[in-house]
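Every protein chain but one is kept in place in this view of the complex.
Let's turn to chain A:
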């Protein structure tokens, strides 16, 4: 044991073994299998290990695919913009306007607690708000803003994006707050001494220094939204589709090869997007 701990490479490998095993068995192997199965054939009742391109041909030959991919990007882009805006503002308030550390920690915790509760319940909890007879509609009706209940509040793209923002803004708040707290306060003082006003400090000092945090938040939000299928299914009332839903529909039909082919394309898309984002930030350094 003593000698092992002294040999850096060997002890490093030994310590990393459990992690490597878990990832090999439950991440790498499943991905390989998905790639393999995406070239298999499917009949109505079973899947056959015979090489074919037909799953990909069907996928790229169908106009639905392009529409659904476009829709996935749309959700990701809108959600990203909203979460970044809200997340930055909240983090900025916590980091620069709340003065005592106790309050900072308390309010920060308040922001993070929902993350540790169930996403499904949090989606369900929008029903009484957005439903046809929900709080939003009754309030708008009683104020005379609208004459009849709005139908597009629940089970629509609006509801999907709302739920995404509700679920994932936290992933922006946490890394942005983390980066902001590491900004050297004397830089801000220097800017103020040099005559910068609040807006200039925000734009020329704080935002540039907060970029790594925004990048990490972006990676989380984009990955989560692009890989989602359950939020879209639940909040759109099965009326909208993203790539995740395409996969889950194929799975429900037991057409695993087709699901696998879509999954491979989705995985490549996500990894490419995240790969590009990772060029702008060194995650390990920023933690």
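The rule is short, and it goes like this: a contact is a pair of C-beta atoms (placed from the backbone, for glycine too) under 8 Å apart; a residue touches a chain by one contact, two chains touch by 3 or more; residues count from 1.
Basically, contacts and distances are computed from a predicted model.
One chain of the complex is hidden; its UniProt record names it "Inner membrane ABC transporter permease protein YdcV", one of "FeS cluster assembly protein SufB", "Inner membrane ABC transporter permease protein YdcV", "Cytochrome c1" or "(2Fe-2S)-binding protein".
Which of A:53, A:66 or A:93 touches the hidden chain is settled by the complete complex: it is A:93. Interface note for the absent chain: among A:120, A:207 or A:253, the touching residue is A:120.
Chain A meets the missing chain through residues 1-2, 5-6, 8-9, 11-20, 22-23, 25-31, 33-34, 37, 86, 89-90, 92-94, 97, 99, 107, 109-111, 113-114, 116-122, 124-129, 131, 133-135, 138, 166, 169, 198, 219, 223, 226-230, 234, 244, 247-248, 251, 256, 259-260, 263, 266-267, 270-271, 274, 278, 283-285, 287.
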